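Below is one structure. I have some questions about it.
A protein chain is absent from this complex, but the other protein chains hold their places.
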Amino acid sequence: MLPGLPVSLGVTVAAISLVVLLPLSTLVVATGSMKGAAFRAALASPRVMASFTLSLGAALGAAAVASAAGLLIAWVLVRHPFPGRNFVDSLIDLPFALPTAVAGITLTTLYGPSGWLGRPLEALGIKVAYTPFGIVLALVFIGLPFSVRTLQPVLADLDPEVEEAAACLGASRRQIFLRVLLPKLLPAWLTGFSLAFARGLGEYGSVVFISGNMPMKTEIAPLLIMTKLEQYDTAGAAAIATVLLAISFLMLLALNRFEAWSANPTGRAR
Amino acid sequence: MAAFAAPPPVSASAPAPPPLTLLNVSYDPTRELYQEFNAAFIRHWKKTTGQDVAIKQSHGGSGKQARSVIDGLGADVVTLALAHDIDAIASSGLIAKDWRGKLPQGSTPFTSTIVFLVRKGNPKGIRDWEALARPGLSVITPNPKTSGGARWNYLAAWGDALKKNKGDAGARALVEGIFKNVPVLDSGARGATTTFVQRGMGDVLLAWENEAILALKSPGGDRLEMVAPPVSILAEPPVAIVDRTVDKKGTRAVAEAYLRYLYSPEGQSIAAQHGYRPRTPEAAKVRAFAPVKLFTLESVFGSWEKAHAAHFADGASFDRIYQK
Partner (left out) sequence: MSARPASPFARFALVSSALVLVALILVLPLISVFIEAFRGGVQAWFEAVSHPDAVAALKLTLWVAAIVVPVNVILGVVAGWALGKFEFPGRSLLITLIDLPFAVSPVVAGLLFILLFGRRGWFGPWLGDRGLEVIFAPTGIILATLFVTFPFVARELIPLMQSSGNEEEEAARVLGAGFFQTFFRVTLPNIKWALLYGIILCTARAVGEFGAVSVVSGHIRGQTNTLPLEVEILYNEYRTQAAFSVASLLACVALVALVVKALARKYSNERHRNDEKGVR
């Protein structure tokens, strides 16, 4: 048994309590002080419901796209060396580092009706900026590194010889992917998906520029939080925030339980 | 990591604290105005009292700024887009309830109005509020829920219909028609202007007159044109001293002088140069303002409180436009 559990656990619990739980408890109290009916009223309006549907849908869609793109990119980065690989590898973290407002402004400039990409796309009849599609695009940008970075180490640990052995035994590519790779990748893949989803659900800065903010159509839930605050309705804002938080928390908790469950002697995949 | 290793302490970056500092918490479009006005007031204060004063600025959406002051942002004076926001601060006890009577003209040293900004040559022939509701037109305005300027836009259109004796039903139809034509609702006035000017969205932008004047001078402004509607609202962005702060800091005298200087010939002339309609006829000669028949909010809607409850509160008439 290693030493240091009481001290390190004590410090960890204290830090979590002070840095995470104390601030979050204000939200719970602010929401808790509302009457049940007021809480429901704050959430039940068609506009709020529409924004929840949009935020959930866009976050799920973006997490799915980011996961698919992330798998492809991580695979290529790990398995197929090409000139400039280190450079591309470094770029993956860019969305973590670029302030979300800059990302939002930049994406809107690029994909807006008069932008480099927006103009040709619009000629093809595809509108990106100011549509739900634009929101998904911004969230894919935000979520991509989560997916790539969780998959990369797992892919690096996979031994290609296993796949070669499977191929020698007559397995098809499809079978190799489904039977050999997927089971190993799944935990990391889900982690990346959930992190991208949780981050996307609450994202504000990069989305407001490109979304168009039309009520019932392209208005995301975090924007409604801001709107409520503008109207001095802290309790209403807290109610929406609590719902978003609960969804993310349950998602992450389920994920961590799943990780703990799927952990094996060689370590939890990340 | 070396780059982050040794930043000098923040305090070293500012010179020794001057004897007096004022913090003016304001809304978005006034940045340029107060930059110039502050310099003028600092000179004036030095000349009359021999004392140095430093003025700090904070800008943002009017509602957000008011909320920050309520939550503890130490503003000596607030200069916001609508009386409703200062009333909100007053009801939290930081400002005396009778603040509107403390300075001349309802504590509003200059006014503005809402005008249209269109593409050069006005290709869609937009002249008045009814034209905005024409099917197929694309109108850019920020979101009245989050932008002070947008509330004036909305109320101007509504009031125009009432002035033409169309009644509430006619006014609702006009405003609904206009917002049906809005493809993007930015959260603030500046965002809406960028959408219109730089992204090339929309046929017409509803804007503060001073914002329109500024946009005409900024890059891309040569491809735009301002259209003044025959009738519009008298937009009154008010100012007030935050009593709680100035009493604690002992800055009441200078804060009051600061706001009063807005009414002085120099203050009025600076406001006019930046496209705000001054109160004095002398300053009004600085720039030719378009002849618009202006109605006050009180004459049509009674008070901000009533206008807010009827139009912008949750579930009120603005929300109903989108919930059909």
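The letters A and B name the chains in turn, as written, and every chain counts its residues from 1.
Here is the rule we use: contacts are C-beta pairs under 8 Å (C-beta built on N, C-alpha and C of every residue); 3 or more make two chains touch, one makes a residue touch a chain.
A quick note: this is a predicted structure, and the numbers were derived from the prediction, not measured.
S.K.: Taking the complete complex into account, tell me which visible chains touch the one left out.
M.R.: The undisplayed chain, in the complete complex, is in contact with A, B.
S.K.: Of the listed residues A:Leu43, A:Leu60 or A:Leu98, which contacts the missing chain in the full complex?
M.R.: Per the contact definition at the top, the residue touching the missing chain is A:Leu98.
S.K.: At which residues does subunit A meet the chain that is not included here?
M.R.: That gives, for subunit A, the contact residues 2-5, 8-9, 11-13, 15-16, 19-24, 26-27, 30, 69, 72-73, 75-82, 86, 88-103, 105-107, 109-110, 116-117, 140-141, 144, 152-153, 156, 160, 163-164, 167, 195, 198-199, 201-205, 222, 225-226, 229, 234, 237-238, 241, 244-245, 248-249, 251-253, 256-257, 259-260, 263, 266-270.
S.K.: Mind listing the subunit B residues that contact the chain we can't see here?
M.R.: 1, 3-10, 13-14, 23, 28, 31-32, 56-60, 68, 70-74, 92, 188, 190-191, 193-194, 198, 214-215, 218-219
In the analysis below, only the chains that are shown with their structure count from here on.
S.K.: Please tell me the distance, in whole Å, between the geometric centres of subunit A and subunit B computed from their C-alpha atoms.
M.R.: 37
S.K.: Which subunit A residues qualify as touching subunit B in the complex?
M.R.: Those in contact with subunit B are residues 45-47, 108-109, 112-115, 129-130, 208-209, 212-216, 223, 226-227, 229-233, 236.
S.K.: Can you tell me which positions in subunit B touch subunit A when the two form their complex?
M.R.: 61, 63-64, 67, 70, 88, 143, 145-146, 182-187, 191, 199-201, 312-315, 319, 322-323
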